[in-house]
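Excluded from the complex is one protein chain; the other protein chains are retained at their positions.
Up next, subunit A:
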Amino acid sequence: MTSYEAHFKVWRGDAEGGDLRDYQVEVNDGEVVLDIVHRLQATQAPDLAVRWNCKAGKCGSCSAEVNGRPRLMCMTRMSVFTRDETVTVTPMRTFPVVRDLVTDVSLNYTKAREVPSFVPPEGVAPGEYRMAQVDVERSQEFRKCIECFLCQNTCHVVRDHDENKPAFSGPRFLMRIAELDMHPLDAAADHGLTRATSAQDDHGLGYCNITKCCTEVCPEQIKITDNALIPLKERAADRKYDPLVWLGSRIRRRGQ
């Protein structure tokens, strides 16, 4: 096993202010950025705040920005950096900072509550749901989401424009709407909720300019833009901008 001393810059501070602090820290073969942050805690900065849990890329807790790129610290290998490269670690820059690398992501929970949940079909009791695999596999891709909120963090609609936060749900929750709209048993439409139209009118789908940063940073490699956001835009276009489709669906309300 080989080891070397790496130069780290880690943002330290809170909502009142802070700065990037320099650290020289030991790095061993096979380590990830989160290992180094833990070594900093153990050796030089015992009060360094960092949120983490699984160390396996499955809990979505250790989201941060490494050399300016939104990433999971536990999934960022040190071997991707050269030995003389300075590694800069900051908290996610879209959300209010709590302390050091910890941010307040409660905006996302607010947005999650604003998405109407699955509406069960009438006359089918829980446990009696039957769906063909081919009908649910599109939605299953979106269920891989670990809610790390890196997509929410990198989306320029809110990252660069605080004023859009009330109107825009962000890629993670637009993807949730797409998931429900594609769900073969969701009966929201029977109760007057057209999810695609609602995505446009109530959740700010129109703010998305499909520049694919959400897809680029997704640690689960979910094709958020191609498989969720663009299909949702097309479904909204069906309802709002395509009179033929709208008329057809009114005349023949087929159970698609």
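Note that in this section a residue touches a chain if its C-beta (ideal position, glycine included) is under 8 Å from a C-beta of that chain, and two chains touch if they have at least 3 such contacts; residues count from 1.
FYI, contacts and distances are computed from a predicted model.
Q: Given that one chain of this complex has been left out, which of "Anti-sigma factor antagonist", "Integral membrane protein", "Electron transfer flavoprotein subunit alpha/FixB family protein" or "ABC transporter permease" is its protein name according to UniProt?
A: Matching "Anti-sigma factor antagonist", "Integral membrane protein", "Electron transfer flavoprotein subunit alpha/FixB family protein" or "ABC transporter permease" to the record, the invisible chain is "Integral membrane protein".
Q: From the list A:2, A:24 or A:209, pick the residue that touches the absent chain.
A: A:209
Q: Of the residues in subunit A, which ones touch the absent chain?
A: Subunit A touches the missing chain through residues 11, 13, 15, 17-20, 65, 67-70, 85, 88, 90-91, 93-97, 103, 110-111, 114, 132, 134-135, 154, 156-157, 159-164, 166-169, 181-184, 198, 201-204, 206-213, 216-217, 226, 230-231, 233-238, 240-242, 245, 255-256.
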